[in-house]
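The structure appears below as structure tokens.
Every protein chain but one is kept in place in this view of the complex.
Letters are used for the chains, namely A and B, taken in the order the chains are written, and counting of residues starts over at 1 for each.
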Amino acid sequence: MLKATGITKSFHTNMVLHGVDFDVLPGEVHALIGENGAGKSTLVNILSGNLSRDTGTVLFDGQEVDFAHPLDAMRAGVSVVHQELSLVPNASVAENIYLRREKTNAFGLNDWPAMFKAATEIFQRMGVDIDPRALAGSLSVGMQQLVEVAKAIALNAKLIFMDEPTSSLSEKEIQELYGVVNDLKAQGLSIVFISHKLTELFAISDRITVLRDGKLVGTRPTKQASPEEIISMMVGRHLNDLYPPRAKSIGEVIFKCRDLSLFGAVKDVSFDLRRGEILGIAGLIGSGRTEAMRALINADRRLSGTFELNGQAVTLDDPADAMEKGVIYVSEDRKSQGVFLDYDMVRNIGASTLDRQSRAGMENRKSMRQSALKFIREMDIRPARPGTRVVDLSGGNQQKVLLAKALNARPKVLIVDEPTRGVDVGAKSLIHKQLRRLADEGIGVIVVSSELPEVLGMSDRLLVFRNGTVASQLDNNDGSLTPESVMASAVD
Amino acid sequence: MMKLGTRLAAVTVAVSTLLGSASYAQDTQEHYGMVVFLKGSEFFNWSYAGFQDAAATVGATTELQGPADWDASAEARAVDQLVAKGVKGIAVTAGDADTLAGSINAAMAAGVPTLTFDSDSPNSDRLLFVGTNNYNAGFAAGKAIGEEHGDEARVGVSLIPGLDSITSRLEGFKAGLASVAPGAQIVATVNDEGDLQKAETVNTAMLQANPEINVIFCAHGNPATGALSATRNVGRMEGANKISVLAWSLDVPILQGIEDGEYGATVAQNPYMMGVMSFWMLWSAAHPTQFDSLTSPGMGQVPTADLDTGVKILRQGDPAVQALMSPPKI
Partner (left out) sequence: MKTGFRKARLNINTIQYVGLALVILAIAFGFQAAFGNVMTTANLRVMAMNMVFEGIMALGMTFVIIMGGIDLSVASVFAFGEILVAKLMVQAGLPVPVAVVLTLITCAGIGALNGVMIVMLRVHPLIITLGTLLTLRGINLAITDGKSISGFSEGFLWLGQGRIFGVDFPIIFFSVTALILGLLLAHHRYFRQLYFIGGSERAARFSGVNVSRVKISIYVLSSTLAGCAGIMAAAKYGAAHWGHGNASELKAIASVAIGGADIMGGSGTIFGTVLGVIFLAVVHNAFVTSAVNTFWYDVVNGVMLLLAVLISRFIARQNTQKLKALRQSKLDQSQHYQTSKGGKP
């Protein structure tokens, strides 16, 4: 059905796909799996005409193709059901299915009965019962997902990519979706199922392809593969010894979190943080790790949660309150939630301490500049001119500014989310050293990261999140923890 | 949602009923409307106060309609609306003469006496115009300057050329000045474009080029503050060589300037009187006697000429200044 050979893709200087081969047979369900950032989405985007490839060939139905636009791919018979739904809530189901291919009557107006009828036929083919007249917005998420599939079928798709289709479905709806997938497979359609839920892939797929770091690790027939094998294919890389040494001594509990819940995302998370240790938080995207940290400082209104800081109960009413009490969260989303791009480093680093460093309500530029200079030296931020606007810094240096801003607020507990995302190796190692130094100085450090080697390399203890809860707590003070054991807790 | 809708409806009905009971009296009373632009401005508040006060003496009621900006089309719509409502008469100040003509004509055709005040719509079928006669007002101003400065008066004029009203004022001013001080001269005129900053620039230039000027006559409301700044710029705001600025405004800051002796004088129109006379003209038109109006058969008698409400030249210490500085409540 589809045969892709030697696909490469770079964004700027960053190579995200290294000559990947991938093929799909007619009437097959092919699972595509890999860690966050392994290149799954990029590959799908290239095969569906959403991105262009740098090199490589794609054969579809025996023809060499190069889709310039998702439309070309759709016309040829390749459709994508995206993870985020793209239905228009205020239009009917049938209209959503037939957008841009509306059936019209003699006056050029939409022929609704014909569209409803055709949509009904498609739903019959899929074996589901959805009213094509209903507004898409009135359907449950699972139903909407099925409408997306119907949309692909209406396009006479021969190959459908489903990008994490089950991520917001209930168990019942997932079973329903499996039924539809099997029906379609029986009708000769091919489906590529992207997911990182192992149980799911073993339940539905014929073959499994694993990507890692933009490279093809291998393709296995599902019947001959074991979950352990797939996990080791996903993570199998060596931890390098770039990471700083672990805690010399671990002291008393400095921060306690109990029963932290966020509606619809996090449930009953409890953990302790001890003096001198770095606590790592791992988990796949959507597992609730970031949501939990945001709920901790009440950036998103939590349902429940009690905290103790150095033995004292604290409330952490909102991010400002948390900051005042010494619990500081450094966002994963640097550009929109972290730094003020258009301001210089002095302002950015001083932003968290305006109260402390202002005189009679006026910015005390001199004292702010002093502390900025101190951090620029300590963290080796370049260029070392405090007046440089942050937008003009490299990603690594921006991240250092973000960290400096947090440190300037004198934290007792520092939570860093994806501290090295989009950061070069040198800066990365420097940031790691800084975090370790802070832990040694007695500040509680929590490192949240989707990079498994990073959490493993940095943390003395590890919380693994899955489905909004702590799936397991793993001790890593001797650095003996393997990626396999972490991944086993992280996936269903 | 449904609940919200029902609640809204209930509230509306309740409010309507309340308003309804409050308005019983209106059925037996005569009701008159005034339509202005820049609703809420002090000047028209004075007019409406006069309109209201006059109406109260015969037990009639009034209402004020119109936009809070310069949109004359909104005034036209307000006139239409008052006609549909069935008022006994309408006084309107025309934000734009042409725009209002249609609505005024329609009102007259529907038998609702309609007149213009302060700003006229001369091509319409209005009963008459009630307001300041520009020539007369200019004459009064010129005479006052002539009496104060005599033949020594050397006058600079700040104006916008090409506007009929301002041209008439200037004609009147010249005649009034000549009537008491034939030796007085108008030395220069400048175009301030109706803009404060521009007024300061051109007046300063005028004073530098013509040091003999001892009076600045502002022929409309806008430039007075600019002209005063110009005298400061050439160092002649105070002292023996002080230039006397004659303003054409009732604004509180200008009146305060009169009290403080900054301005020589101001030409005060009488917006309150415009309101009073507007009402009486409408009332008269709405109550025909044995002889109908000469111009509008079926309506009562009103003057066939425009009605001049006159001006007063206000100087420091005039008790009217204090009175005008506390605008009416409406």
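Heads up, the rule we're going with is that a residue touches a chain if its C-beta (ideal position, glycine included) is under 8 Å from a C-beta of that chain, and two chains touch if they have at least 3 such contacts.
Here the structure is a predicted model, which means the values were calculated and not measured.
The missing chain, though absent from the display, is touched by one residue of A:Ala134, A:Ile285 or A:Leu341; that residue is A:Ala134.
When the missing chain is restored to the complex, the residue among A:Val16, A:Leu59 or A:Leu99 that touches it is A:Leu99.
Here the missing chain is touched by one residue of B:Arg77, B:Lys242 or B:His287, and it is B:Arg77. Those residues of chain A that touch the chain absent from the view are 50, 70-71, 74, 86-91, 95, 99-100, 102, 104, 108-110, 112, 128-131, 133-135, 137-141, 143, 168, 170-173, 176, 263-268, 467-469, 471-472, 485, 488-489. Not every partner is drawn; the one left out touches chain B at residues 1-2, 4-6, 8-9, 12-13, 15-17, 19-21, 23, 26, 31, 39-40, 61, 63-65, 67-74, 76-78, 80-86, 95-103.
Everything that follows uses one rule, which is that only the chains that are shown with their structure count from here on.
With centres taken as mean Cα positions, chain B sits 69 Å from chain A.
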